[in-house]
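Remarks on the structure that follows.
Removed from the display is one protein chain of the complex; every other protein chain stays in position.
Naming follows writing order (A and B), and every chain is counted from residue 1.
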Amino acid sequence: MLRRKFNLKISISFLLITVLSIPAFAQGWDVPEAQKSKNSNVVFDAGATKEGESVFTKNCVSCHGNPGKGNFMKTLTPPPPDLAGDKTHNLTDGELFYILNTGRGVMPSFKNILSETDRWKAIAFIRSFHKGYVQVVSKTDPEKSKLVKINVSFDEKSNKVTVDVKANEKTGVVALKETEVSLFAKRRFGNLQIEKSGRTDANGVISFNFPKELPGDKEGNVELIVKISNEAYGEVESQSKMKLGIPTDVPSLTKERSMFNVMKKAPWWILITYFSGISIVIGFFIYMLLNLKKLFDLGKK
Amino acid sequence: MSSNEEKPTKKSRRDFLQQIGVVGLGSVLGGSAIMAGINYDQKKKASDRVKILTAENELMEVEKSALSAVSKPKAEDLAYLQKHGREGLAGKRWVMVIDLSKCRNARKCMAACQDAHHLRPEQHHINVLKMQETKNTPAYYMPKPCQHCDNPPCVPVCPVDATFKRQDGIVLIDNERCIGCRFCVAACPYSSRIFNWSDPLHEEEDKDLVYNVELNVPQRKGTVSKCLFSADRLREEKLPYCVSACPNGVYYFGDENEDAVTNGTTKETVRFKKLLEDNGGYTLMPELGTKPRVYYLPPKGKEYPFQEKDKEEAAEHLG
Partner (left out) sequence: MLDHSKADKITSDLLRSIRMNKSFVVWMGILGISLVICLYAYTIQLREGLGVTGLRDYVSWGMYIANFVFFVAASLIGMLISAVLGLSGQKWITPITRIAEIIALAFAAVAGLVIVSDMGHPERLLNVFMYGRIQSPIIWDVTVVTVYVLLSTLYLFIPLIPDLKICHDKIDNITPLQSKIYKLLSLNWKGTAEQVALVRKMIRAISIFIIPVAFGIHTVTSWLFASTLRVGWDSTIFGPYFVTGAFVTGCAGVIIAMYFYRFNYKLGDYLTDFHFDKMAKLLVLVSLVYLYFNLNEYMVPGYKMKKFDALHIHDLFVGNHALLFWAVQLGGLVIPIILLLFKKMRTPKPMLFIAIAVFIGAWFKRYIIVVPTMEHPFLPIQNVPLNFKIYTPTLTEVLINFAPFVLVLLIITILSKVVPIIPVQETIEEFEETHK
């Protein structure tokens, strides 16, 4: 009887938890219509799937687990779905791509972390678990992105970085207006975004206020990364090195003499104290030994 | 007795010379120690450029700093690993920021760390603690790696220079040299050091591995081990094991000289000083003057409540 009551309690609480968490599950992704129909330029073949697997292992497995294995992080709210499941199966490529780009809550945005190709390859890997999935390859011309020319300039007075995006069409140079542009400064483990992403004006130009006190290398050089995303031309990235940071050349942490340094770089006082102590001791023992010899010699007389 | 206390008034020439010798020897010893210190500084300057033999058998001279950037560690060469492991990366000052408001005690960091460094389940380079400062202040989860202090209390006490601080701030332990006296364990106020009391976990499997001081693998019985800030990963421009393993966005890691830290979960890169400024960043036990390289963001606005079952353990340390 008692046990039954206990079980009932568990069942009720379980039910409650389930019901309460439904909104979290149910709260689907609000994907803009235009994005839903987006398709990949990358063909989801064996090669792409294989490369996608390595992208997936590095970036997704820690939360989502291996597709189909059910080893996702159950403690997270909402729990990350097993990506081999029906829910994921029913999403369009465009929806998956959007989710990957924006992220939500605990899920990071991978737009600035992975290249467009890598993001599609990760999706190729996920799709390999979906039976009956047939890819619709994007009709946009991937070659078009090669026509894009990005020009980055820096104005010291206003401390502004200006990005000018153009495309060298056969018909002539076209300014890419309404193109999303993001500016980053390269750091050791990732790219530091400078201001928010913005869209180019009618001339294909956008300016970013560059922070004044961002450290650069010894000469003040900072590696800039510009990422653009245009409906017709796709995603393009350009890198350039510019002298717009604070020259930074801090000394090594082991430069100064200190207690924690190697013995040769110990503080003077300790070196002097120790070695003078040793010298005195050696001196004393030599003095004693000489005296013992003297004692021995005295006895010979 | 008193009659013998008189000091000899006439000193023989020989006695005098002996005393001179004693004083002289002392000065020589002291002096040579001082000279060694001076020479060390000079030598270092001269050796900023080093000669290397290229694959095409050409002898070239390059900047030392450039060298560490281009060369890849040769796994088979212990001397190489030891040398680079002791020097560290030039121009870097690693920092970690731990956002306590995000920690949900998932312990993925601990697992990834133990996996990478071949540790037993009870051996922690990083340990997620259940903390509570006073009776009425809230309990919270606090991951605690080695603080990689800029004034490390554990390093100067090592009698054999087995544990050392590198130019990039990392405090490492060389288990090829460690004598196992455990003075560093006693000296660390953060209880960050552990000891291999018996055979390491992968004693047999790791037998033929070349020791990598930046990974402290293979672990060795009778030596100290500790958090290494994943020095081997940093060399490859990768985030530390624990940082990348966290599913909750707790860890940021980066280079203080770049004023940027990258979140291990979201991979988002933010300004280091601004992150601390905006969130009230602090260090553990600053009153000890250890100058940690690990910073904490207070557990404000936690999304995940402190678990009921952990409350008792957290309160144990209240005193």
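Quick notes on this structure:
Simple rule for what comes next: contacts are C-beta pairs under 8 Å (C-beta built on N, C-alpha and C of every residue); 3 or more make two chains touch, one makes a residue touch a chain.
Computed from a predicted structure; not experimentally measured.
Within the set B:P153, B:G169, B:G264 or B:P292, the residue that contacts the chain not displayed is B:P153. The hidden chain makes contact, of the residues B:Y190, B:Y211, B:F253 or B:Y296, with B:Y190. On the side of chain B, touch with the chain left out of the figure occurs at residues 1, 4-5, 110, 122-124, 127-131, 144, 153, 156-162, 177-183, 185-187, 189-191, 193-199, 221-224, 285, 288, 290, 313-314, 316-317, 319.
For chain A, the residues touching the absent chain in the complete assembly are 259-260, 262-263, 266, 270-271, 274, 277-278, 281, 284-285, 287-288, 291-292, 294-301.
As a working rule, only the chains that are shown with their structure count from here on.
Centres computed as Cα averages put chain A at a distance of 24 Å from chain B.
Remark: chain A residues 59, 62-63, 73, 75-76, 103, 106, 108-110, 112-113, 185, 187-193, 211, 213-215, 218, 248-250, 252-255, 257-266, 268, 271-272, 274-276, 278-280, 282-283, 286-287, 290 touch chain B in the complex.
Against chain A, in their complex, chain B makes its touches with residues 18-19, 21-23, 25-27, 29-30, 33-34, 36-37, 40, 90-93, 104, 106, 108, 150-152, 155-156, 161, 164-169, 237-239, 244-245, 247-249, 253-255, 257-263, 265-271.
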